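As you look at this complex, bear in mind that one protein chain is not there, while each of the others sits in place.
Take a look at chain A:
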Amino acid sequence: MTTESAPDRGHSEFLARRTGLVMPALLLVAGVVLAIGTFTMDVPSGVASPGPQMFPAFISVACLVFAVLLAVDVLRKPEPEQVAARTAPATGGTAARTAEPTTATPDGQATAPAATPDRDTTAVGGATAAGETSAVGGAAVEEPLRIRSNRPAVLGLVGTVIVFIALLVPLGWIIAGALLFWGVARTLGSRRPVFDIFVAVAMSSSIQLAFSAGLGLNLPPGILAGVF
């Protein structure tokens, strides 16, 4: 393939366009774990001939094979060079990932900087666009862009969920659920934290009423046990 990274691009640029290697790495780990688990499995005696180890062994080999194939695929077809433009004004390419755009205001930074046409990147960009949201026969052929991942938002969301999981039983559904709603709304860009508290509490309380009292689902009462 012709997509060897040019010498002027740095090492980090090479990896930045190939963060997709995470998936083969995950598969590799899964394959190894499955292989170890298969070898160390306690098989009850007297099991019919294709025993419980055959299928896992097959899957673990498949995991390893596809890890390699996918890694090759990712290495050969890197993501587009240009990262998608943010609606918030950004100072530079890499500075963007550190700034939390809570005060983002949409401005006219819609047009992407032109990238050098690259056949491979076109194919990848077109594929993701078709699979995701935009329609295939879109009006103008736009320059393919690498998907920008808003890391603070992802971390905030995952953190919120972890806090929710930790607090659900001790604090009970109403408080933990409200916290979850509030936190997710906040990381997804809500700018009215105080108003959100009311929305969140209303949401979790009405769920408690509808599902616990109405449908008989088992929700942890937590510290508000006496109230309900």
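Assume a contact is a pair of C-beta atoms (placed from the backbone, for glycine too) under 8 Å apart; a residue touches a chain by one contact, two chains touch by 3 or more; residues count from 1.
The criterion applied here is as follows: contacts and distances are computed from a predicted model.
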Q: Select, from "Sulfurtransferase complex subunit TusB", "Carbon-monoxide dehydrogenase small subunit", "Phosphoribosylformylglycinamidine synthase subunit PurQ" or "Tripartite tricarboxylate transporter permease", the UniProt-recorded name of the complex's unshown chain.
A: "Tripartite tricarboxylate transporter permease"
Q. If you put the missing chain back, which residues of chain A would it touch?
A. 19-20, 22-23, 26-27, 30, 33-34, 37, 41-44, 47-56, 59-60, 62-63, 66, 69-70, 73-74, 84-88, 101, 104, 106, 110, 122, 124, 126-128, 130-131, 133-138, 141, 147-151, 153-154, 156-158, 161-162, 164-165, 168-169, 173, 177, 180-182, 184-190, 199-200, 203-204, 207, 211, 215-220
